[in-house]
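Notes follow the structure.
As you look at this complex, bear in mind that one protein chain is not there, while each of the others sits in place.
Order as written gives the chain letters A, B and C; numbering starts at 1 within each chain.
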Amino acid sequence: MVIGAKPPKRPFASDNSAGAHPAVMEGIAAANQGHTLAYGSDPWTDRLVEEFSRLFDTDVATYPTFNGTGANVLALGTVLGPGEAVVSTPWSHITVDETGAPERILGTKIIEVPSSDGKIAVDALASLDHLRGVQHHSQPGVLSITQVTELGTVYTPDEITALVDASHERGMRVHLDGARLANAAAAVGGIESLRAMTVGAGVDVITFGGTKNGGLGAEAVVVLDPDLAAPVPYLRKQYNQLASKMRFLSAQLLVLLRDDLWLDLASHANAMGARLYEATRKIPGVDHPWTPEANSVFPVLPLDVVSPLQEWSFFWPWDPEKGQVRWMTAWDTTEEDVELFSLGVAEIMGS
Amino acid sequence: MVIGAKPPKRPFASDNSAGAHPAVMEGIAAANQGHTLAYGSDPWTDRLVEEFSRLFDTDVATYPTFNGTGANVLALGTVLGPGEAVVSTPWSHITVDETGAPERILGTKIIEVPSSDGKIAVDALASLDHLRGVQHHSQPGVLSITQVTELGTVYTPDEITALVDASHERGMRVHLDGARLANAAAAVGGIESLRAMTVGAGVDVITFGGTKNGGLGAEAVVVLDPDLAAPVPYLRKQYNQLASKMRFLSAQLLVLLRDDLWLDLASHANAMGARLYEATRKIPGVDHPWTPEANSVFPVLPLDVVSPLQEWSFFWPWDPEKGQVRWMTAWDTTEEDVELFSLGVAEIMGS
Amino acid sequence: MVIGAKPPKRPFASDNSAGAHPAVMEGIAAANQGHTLAYGSDPWTDRLVEEFSRLFDTDVATYPTFNGTGANVLALGTVLGPGEAVVSTPWSHITVDETGAPERILGTKIIEVPSSDGKIAVDALASLDHLRGVQHHSQPGVLSITQVTELGTVYTPDEITALVDASHERGMRVHLDGARLANAAAAVGGIESLRAMTVGAGVDVITFGGTKNGGLGAEAVVVLDPDLAAPVPYLRKQYNQLASKMRFLSAQLLVLLRDDLWLDLASHANAMGARLYEATRKIPGVDHPWTPEANSVFPVLPLDVVSPLQEWSFFWPWDPEKGQVRWMTAWDTTEEDVELFSLGVAEIMGS
Partner (left out) sequence: MVIGAKPPKRPFASDNSAGAHPAVMEGIAAANQGHTLAYGSDPWTDRLVEEFSRLFDTDVATYPTFNGTGANVLALGTVLGPGEAVVSTPWSHITVDETGAPERILGTKIIEVPSSDGKIAVDALASLDHLRGVQHHSQPGVLSITQVTELGTVYTPDEITALVDASHERGMRVHLDGARLANAAAAVGGIESLRAMTVGAGVDVITFGGTKNGGLGAEAVVVLDPDLAAPVPYLRKQYNQLASKMRFLSAQLLVLLRDDLWLDLASHANAMGARLYEATRKIPGVDHPWTPEANSVFPVLPLDVVSPLQEWSFFWPWDPEKGQVRWMTAWDTTEEDVELFSLGVAEIMGS
């Protein structure tokens, strides 16, 4: 099976495959002027800290980090107490895709509770109550949820509020892994939604992703309850996440926050995801078991077309036995990319 | 005491205070073209791996990382065995300036052996022999040396060879923290010296610094014995050091390696250090207990001039009680910077 | 509901609730004569090392430890490589009942594979093959199986052999948590079975339980492949498991090994388990979904009888929603204990 159609310029492998937005590159270049103190004592970082408080409309403590795994480990370390475990779904990035970084660096267990759609249900917390107060078990101490989830679903602010309430009632803190938080905010309704699903919901600490959303490489740990922030600077260095030339991380995030670029880029990626879904759902043989809520699409394809399609324009498998694959749009995906890719899919499906 | 002279445009606080070299910025911009696979499956990283083998004139395994602490922890994790400790001077960055990252992430002890000049003497290893084979003591497993040392001194290739031999005889591996390895190579004699003090000496793994030497933020762990490299990819992610858009790290290092830019920048910084030493050594009241070997100068000043001088043009104290301070040059320090700064020093010293 | 019958002298809560066998007490007292060197340099420990090699009919390296969690962590630490995870069922003691000790001390992840009967199937290992060689995932490095399993089932030597083969093919090592290995050996056929399910099967390291089987408090890590043993003495101390007055641990285990007392005690406990099963299976309302294979019985009772029965003679719940409970026999359970307890069960069931 060879596909004659022209492949898209930007495949649908991952938003990590995209480069940096031109404005981000300009922001970095603009920060590259002369000397400034290292390790965060620079004007860009100072401004960034202010901008994040503005974004969340409350005083938050913000710590730029290099990457998402580092940000997640730092965020978890900020809210994890002695003898405690982290609770997440079996799909979570922290338990599946971080090569055991939380276990290694935090010395913690991650307790997985079942989930069919990437979200945790409030009931799942109750299912762990029998562990409480029993010295033989790691105590559930931190709930970690991912927004957008690893399965492409998006929590509503109400869902997160309910989870936070159920956690706080149990003395647990809540971490939100927001590697794609921008896409979630865009999906739900913008800045007010962002606030509602974080500060409003009572989340304690978040990972705010910048890299996948037009950054070169920059994330931030945002501690929403500043009372928890005192040890974070030490932990950031201890976990290998303190940048010497931090201005270049902060400058990236400043550009993303400026004029809500972060939201525009995420909205665009989401729109391209919806478009890809629409463009392929009517192709006979393409099954979409899930409706995309953000920038990832998880179709099921006939087993024999997956490899040739990947060779033509690469994407990652999801559930190889079922033929389920993942198509992911990015901040720079174009309508033409979607169209070309859909044509290729249609061609290989013989329609 | 107010200094009337004009301060230098680039203070002497740290080579970390400098920005990125223009060619590095161009290299990053050139890498920002379209999509490429994330996490190191990109052409820039592929080429970088080849370039490092060319640089060291032997097959080495190279892993870009975000920062020096991360690189050091990864390098140590690569060569540390169960029940083993790391041995270093009490001045080493790994024991003093990394907020306990090696202890936290590797679960290891760092055994400090005395050193007056930042170097470890061969005898120091013998002083730990009584620990060997005794179950109550962490076993000295890895010698970690820093080149350029934290006190600005530079090991000769022969000195390193002797330390490696003494280590290997004891079944220990050797890590070289080369955050400023470029400056050391430049100080001793260039590329051949680099090879002599690493591969030639038998060092097992090195941290190769790029950030302080014109980079935006990029280091590399170079495993000189590729037999040790198998677990490194997993450890890199586990220690929070796997970049998703790795091309932007690799592109920086590629520019530094191209046409030996790394060596030129380091040579320049060293020359400015020597110049600063020469320009200030004759000023009455300025005592230079140590002769600079690379890009740092450690003069002793009268206690009452330190603060006013710092306010005029910032630098870091070294031994505050003695009035010893650290002046550090960078890849972008100019002759004019040195001259202006020296004039200010002379003015405050009343000469 | 009040039970009129006389409760058994020894309830069925746990084999941990039993005391030490008189011969063990005598062995300890006999070892309490004068001075001997600490930390294992004593004649009792020397003899114990020999006795274990005799027991397994091959040279093994034996390290007494204080408790089962410590022994498991030490055994896992002996065979776990860098970047690797442990694989077990979700029922395993190491993942459920050790308060995260392996994660904390070893910095490792435990990957749970489904199991309905406490055993791991060979297929379960294949289900993890997609993790291999991918830097984002902890690499399955050690298979940990429990014998007797936490659900009271017993692996046959052939089943273990198949698991070891499947593990070794994948470059994995195998740990056997034998907190109740004696009961398993007794269940399958004695010393030859013990050898067949460990050395014969190719297991790499085992936890050999003594405490539950008549000891006062003593376990042993037995490294079946002595090539792996070099770092164990250091790890034992590092993991808090080095006894200063080790003779008192070794003396316990020596008594258990003498004249196969370990096997006799375990056989007796198993026989009492079978007897308890037989004595209660015909009582209307008592459902035995599982047939006991060793010394634990897991009946399902009407929900309303559980509490009164526990108050009369304590035992632990297993699956409270279903009314499943656990009755466990010990080395000192008597036929009279079984009879009295069965009478109480019958009384409360109204028969």
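Note that a residue touches a chain if its C-beta (ideal position, glycine included) is under 8 Å from a C-beta of that chain, and two chains touch if they have at least 3 such contacts.
Values in this document were obtained by computation on a predicted structure and should not be read as measured data.
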{"item": "Neighbouring shown chains of the undisplayed chain, as defined at the top", "value": "A, B, C"}
{"item": "Identified contact with the non-displayed chain, of B:7, B:81 or B:107", "value": "B:107"}
{"item": "Options B:135, B:161 or B:334, residue touching the unrepresented chain", "value": "B:135"}
{"item": "Hidden-chain contact residue, picked from the options C:3, C:28 or C:182", "value": "C:28"}
{"item": "Of A:43, A:231, A:302 or A:320, the residue in touch with the unshown chain", "value": "A:231"}
{"item": "Among C:3, C:55, C:242 or C:256, residue touching the chain not depicted", "value": "C:242"}
{"item": "Where the missing chain touches chain B, by residue", "value": "83, 85, 95-100, 103-105, 107-110, 112, 130, 135-138, 320"}
{"item": "Missing-chain contacts mapped onto chain A", "value": "39, 77-78, 81-84, 107, 135-136, 138-139, 231, 233-238, 242"}
{"item": "Positions on chain C contacted by the hidden chain, ascending", "value": "9-11, 13-14, 16-20, 25, 28-29, 31-39, 66-70, 73, 98-101, 104-105, 211-212, 216-217, 234-235, 237-245, 248-249, 314, 330"}
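The definition used in the following text is that only the chains that are shown with their structure count from here on.
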{"item": "Centroid spacing, where centroids are CA-atom means, of chain A and chain C in whole angstrom", "value": "42"}
{"item": "Centroid distance [mean C-alpha coordinates] between chain B and chain A, Å", "value": "34"}
{"item": "Rounded Å distance between chain B and chain C, as computed from the means of their C-alpha atoms", "value": "51"}
{"item": "Residues of chain A engaged with two or more neighbouring chains", "value": "98-100, 104-105"}
